[in-house]
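Every protein chain of the complex appears in place save one, which is left out.
By written order: A, B and C. Residues from 1 in each chain.
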Amino acid sequence: MKTILLITTGGTLDKVYFDALSEYQVGNAVAPEILQRMNVNFCYEHKEICRKDSLEITDQDRALIKQAIDGCEHDHVLVTHGTDTMVQTAQFLGEQPEKTIVFTGAMQPAAFANTDAIFNIGTAIGALNSAPKGVYVAMSGQVFLASKVYKNYETKRFEDNE
Amino acid sequence: MKTILLITTGGTLDKVYFDALSEYQVGNAVAPEILQRMNVNFCYEHKEICRKDSLEITDQDRALIKQAIDGCEHDHVLVTHGTDTMVQTAQFLGEQPEKTIVFTGAMQPAAFANTDAIFNIGTAIGALNSAPKGVYVAMSGQVFLASKVYKNYETKRFEDNE
Amino acid sequence: MKTILLITTGGTLDKVYFDALSEYQVGNAVAPEILQRMNVNFCYEHKEICRKDSLEITDQDRALIKQAIDGCEHDHVLVTHGTDTMVQTAQFLGEQPEKTIVFTGAMQPAAFANTDAIFNIGTAIGALNSAPKGVYVAMSGQVFLASKVYKNYETKRFEDNE
Partner (left out) sequence: MKTILLITTGGTLDKVYFDALSEYQVGNAVAPEILQRMNVNFCYEHKEICRKDSLEITDQDRALIKQAIDGCEHDHVLVTHGTDTMVQTAQFLGEQPEKTIVFTGAMQPAAFANTDAIFNIGTAIGALNSAPKGVYVAMSGQVFLASKVYKNYETKRFEDNE
């Protein structure tokens, strides 16, 4: 895997804290900085679609993600996305017989000491390297087909929907 | 992937600092604690082979690792190992047509704030989920066949040996 | 300094992220866990007054803080508090000729990798050990008399109000 397309949309992964507002907002995409810090030996092209909580992601945003994927020359695409509608967006892409596309995100912001962001991005990169063409969700230490996964709010894990 | 065998051998990944000795030593294996903290939804059986710098790993240790793998009922095996002889140990296992076996480790100890340990274990888990049967090294954001990788000390990355 | 009273009220210091709510809330007081992790060699009695953003702290809460201080046998009191009204609460205590009382908090939650929480609590502990009786605010690497400090929202620092 020499190069990937990195699509970022926001989500908990990218949330930072603004003291002046005493609130939490989606900030810069953290995935590029994480890949650099981890000294990975592949290149990535970064395309930012939006900076949204995934509950605010619209089908218009999803169309933009699909366009970016359909239009790119990359065989491998990593999409960072909020967890609440990650599965919905992954399924929106439909069959993708020509590319390996992996979605990931985080339950705790990357800015946190105990975030799952770095681990999840790692899992997604491992799947990108190894999985057949298709659309996947890499969360909770699993790599799911987009059609066979849901977020379980009780266990705070992504699980097989069968 | 419902369950894996986790084999730990030590390496930089597990190094901690002993103030009383003013030195650095291989401590408890960190992988189990990381998998728990990341709230993964698969089970693992943990087998500790040794706690060594990989330069001190012997063929006797390698035979024990091979035994543990040959003897287990798991289809998926994660091996944490120091980076200097990781490739050598991975190749020692030979062909493994019936299991997916992934080696990983770290350039910086898991105890460090800027460690690559969590990312690398994530990459290995992504590969375990997705890769065909065989023996792999998951480092530097890549998943390599054990026969086609080396550690490049200049770039501080694992790279394709072709 | 053998023992202190630790009064906690909430604030950014204690903010954690709730994925299920996609929001940020004041959680358990982090100061006790930090003092334990830092292996300090003094004892503390912990009294939780409330778990509030400091904009929500009322004079009733302030009266409870004052009561707790007036009623205690400790000569040294550490108060953790949100930054927006920290000075107001510190001044509410009036003259305190018999105790050393130090307020601190954080601009970034303790849960963040790059928090100022641990440093600020350290500064407050240093002041508690060394300052004469009175009421102080320990922020931005400074120890201010409660009567001579304000939060500068532009520089994101506490500064001398003279």
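In this text, a residue touches a chain if its C-beta (ideal position, glycine included) is under 8 Å from a C-beta of that chain, and two chains touch if they have at least 3 such contacts.
Since the model is a prediction, treat every value here as computed from it, not as a measurement.
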{"item": "Chains in view that touch the one left out, judged over the entire complex", "value": "B, C"}
{"item": "Selected residue (touches chain absent from view) among B:72, B:111 or B:145", "value": "B:111"}
{"item": "Residues of subunit B in contact with the chain not shown", "value": "12, 15, 17, 19-20, 22-24, 53, 55, 82-84, 107-109, 111-114, 153, 156"}
{"item": "Contact footprint on subunit C, counting only the chain that is left out", "value": "1, 34-35, 37-42, 107, 114, 116, 118-131, 136, 138, 140-143, 155-159"}
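Please note the rule applied: only the chains that are shown with their structure count from here on.
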{"item": "Chain-level touch network, classified as line, ring, star, complete or other", "value": "line"}
{"item": "Per-chain CA centroid nearest to the all-protein CA mean", "value": "A"}
{"item": "Distance from the mean Cα position of subunit B to that of subunit A, given in whole angstrom", "value": "25"}
{"item": "Intercentroid distance (Cα basis), subunit C paired with subunit A, Å", "value": "38"}
{"item": "Distance from subunit C to subunit B - Cα centre to Cα centre, in angstrom", "value": "43"}
{"item": "In subunit A, residues with contacts to at least two other chains", "value": "107, 114, 156"}
